[in-house]
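Take a look at the structure below.
With one protein chain withheld, the remaining protein chains of the complex are depicted in position.
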Amino acid sequence: MYKYDHYDQSIVDARVAEFRDQVERRLAGEITEDQFKPLRLQNGLYLQLHAYMLRVAIPYGTLNSGQMKMLAHIARTYDRDYGHFTTRQNIQYNWIQLDQTPDLLADLASVEMHAIQTSGNCIRNISSDQYAGAAADEVTDPRPWAELLRQWSTFHPEFAHLPRKFKFAVIASKEDRAAMRLHDIGIQLVRNDAGELGARFFVGGGMGRTPMIGPMVRDFVAADDLVSYAEACLRVYNRYGRRDNKYKARIKILVHELGKDEYIRQVEAEFEHIKTLNLDPPKAELERITAFFQDPDYDILASDDLDLCDPDFALWVEQNVKTHKQSGYAIVTISLKPIGGIPGDASSAQIDIMADLAKKYSFDELRVTHAQNIVLPHVKKSDLYALWQKLDEAGLATPNLDLISDIIACPGLDYCSLANARSIPVAQKIAQRFSDISKQKLLGELKLKISGCINACGHHHAGHIGILGVDRKGVENYQLSLGGSGAEDVSLAKITGPGFDEDGIVDAVEKATNVYLKEREGDERFVDTYRRVGMAPFKEALYD
Amino acid sequence: MTDIFSLRDDSPVSETPVSIEEFLGNSNATAVRIEVGEDARQLLPYLDRIALIQVSFPAFTDGRGYSAARILREAGYDGELRAQGDVLLDQIRYMHRCGFDSFAPEKPLNAEQVDIVLKRFDAVYQAAADQKNGGHQNPVWNLRHGN
Partner (left out) sequence: MKLLTGNDLKSGLVTWWTGKNWSINIEDAIDVGEDGAAILAAEQEAQRVNSAYIIDGDETSGAPRPGHIKDRVRALGPTVRPDLTLKPNDANAIDKVV
């Protein structure tokens, strides 16, 4: 894992001091809320329905047990004993006091963490593949590249007031576990014919009210050009992105309105110019960062044997444990989706337990996934049973990864001031309806995603089944959509028709799954069947 | 008129800047104003006869002026580069890093606070337009490798 040097630490420490000063000026009335708002937002501090909410960055979703313990400490000390892991691989706290934020940030800084650029119209936390460094199908570990971009984008002076927020994702596998094409810039690391690593750039994806899949704008950007090319992409956007209407301000709209080819032409021209300025880091910098992401000290003699005679354990292994690139090891996903629970929420005690287990069983490393779960990336197979027992004791062994109850849900109207409807109760009711695990397994991989409003924080456009909360004359109402995907088979879901009330939407989901069970052929997943048979049979079942 | 807050050694240009359109239409002006949405590159052929370029910030949230400033500095402009309008303490550092060296804020700035803000961070991650003046803003990825 990356470790700060004194430069990194001094920047984060200075940021704490700066924010302390800004908070003091705000509390003293020297700056107005209008002036303070963008400052606090650039530091992840929102005003939400009930209180201030703080979003803490977890760069590319990777953290060590000490950092995880700090997240628990913050939940206990400054919040109400829990946190919410988000689709952006961050954690949010819902009950933060403004006057305590500087101390909180100082605590975070003591473990090399921060809330820098976790909101506001700037380059946000860079997300990545939660299996990075452990996946068998990656061409390289994407995190060194993500870390380089993290540093480049931190307090970037030209891009601090973009037309709108800006999100990067970096992956290095064919399988896309990070919804890469639904980001403002999605980067896929690839090897060219000469065997060199480079970055394939997709620009202008996103969700929100106008979901778009990012087109490829360059199939290979060499490591030495990465920063210059990213600067060019951003500069064209900063200069020409729309600022007249915040719903049209994302880069996807610029790329769409200019046309991909014209956007590419402008970026290439800017890149050619920027390349002459010698802005790229020295080669040695990516090498320096890469050295932090060396493989842990695997026991190469570790056995692949597993005793699966405990059926509950076997169930969990089958669902939540994935192949590791190193024989004798496995990737474990800890589900934060207990049936009837709040997707992505974890108590400080649970966060502590996960930290301890990571220390004991996963070379001190954890990951946050965009599906709001936690990953222990490097677990020895011979430790799986002991690990599972401890998870089970803590209520953290729900065997539902990628099943219908592994729901992504945004905070919705229970917490979010922009919401139209509540998301969490809908997630809870659906999970309860399908609580029987054999029923879930019968349905197989089924990604259900819920957003409480059109902003789409819950990725509903990318759900095999998506649910969107709307406000129908002051009453919560839910639209159903089908056929989306955020993975390598990326697609945008289509709305089935008129919306449903809270109980109606749960019935509708069940009806849709029944259509699938009836229509499916071979080992088709829900989304495959939908793609083959189309909307008609689903509509018929839903609206007759 | 608002007070000019300058970080330059010479005194602020007193000439009132003209619009780009006026400037390009055969004027003798040596001071030009760039409004948001205007292309700073239009001025590149004339940089050696310009003493002041003023970039407007109608709202501090409109960041187009940052790109304008860098583009001018990247092209070698070393005259006064003034940020005018909704210029606030907390943006000064970014502005300075993009090459602004004078400020015409709507609400006056406190010199002491500006000084604190400019000195707050002694390390920066990325290269920008401020590398030339003073050299102290060499990005850490250069410093780390002795460059």
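Residue numbering begins at 1 within each chain, and the chains themselves are lettered A and B in the order written.
The rule is short, and it goes like this: a contact is a pair of C-beta atoms (placed from the backbone, for glycine too) under 8 Å apart; a residue touches a chain by one contact, two chains touch by 3 or more.
Every value quoted in this text rests on a predicted model; they were computed, and no experiment measured them.
Trainee: When the whole complex is taken into account, which chains on show are touched by the absent chain?
Mentor: So, spelled out: the chain left out of view touches A.
Trainee: Can you say which of A:12, A:203 or A:413 touches the chain missing from this structure?
Mentor: Of all options in A:12, A:203 or A:413, contact with the hidden chain holds for A:413.
Trainee: Which of A:15, A:337 or A:422 touches the chain that is not shown?
Mentor: Hidden-chain contact among the options goes to A:422.
Trainee: Looking beyond the chains shown, say which of A:16, A:68, A:96 or A:527 touches the absent one.
Mentor: Of the candidates A:16, A:68, A:96 or A:527, A:96 is in touch with the missing chain.
Trainee: Name every residue on subunit A in touch with the hidden partner chain.
Mentor: Missing-chain contacts on subunit A: residues 26-27, 29, 32-33, 47-52, 80, 94-99, 342, 413-415, 417, 419, 422, 424-425, 428, 474-476.
The working rule: only the chains that are shown with their structure count from here on.
Trainee: Whole-Å distance, subunit A centre to subunit B centre, using C-alpha means?
Mentor: Spacing between the chain centres: roughly 37 Å.
Trainee: Per the contact definition, I'd like the list of subunit B residues that touch subunit A in the complex.
Mentor: Touching subunit A: residues 36, 60-64, 66-67, 70, 74, 88, 90-91, 93-95, 97-98, 116-117, 120-128, 139-145, 147 of subunit B.
Trainee: How about subunit A: which of its residues touch subunit B in the complex?
Mentor: Checking each residue of subunit A against subunit B gives 5, 7-8, 10-11, 14-15, 17-18, 21-22, 35, 38-39, 121, 151-152, 154-163, 227, 235, 238-239, 243, 273, 277-279, 281-282, 284-285, 288.
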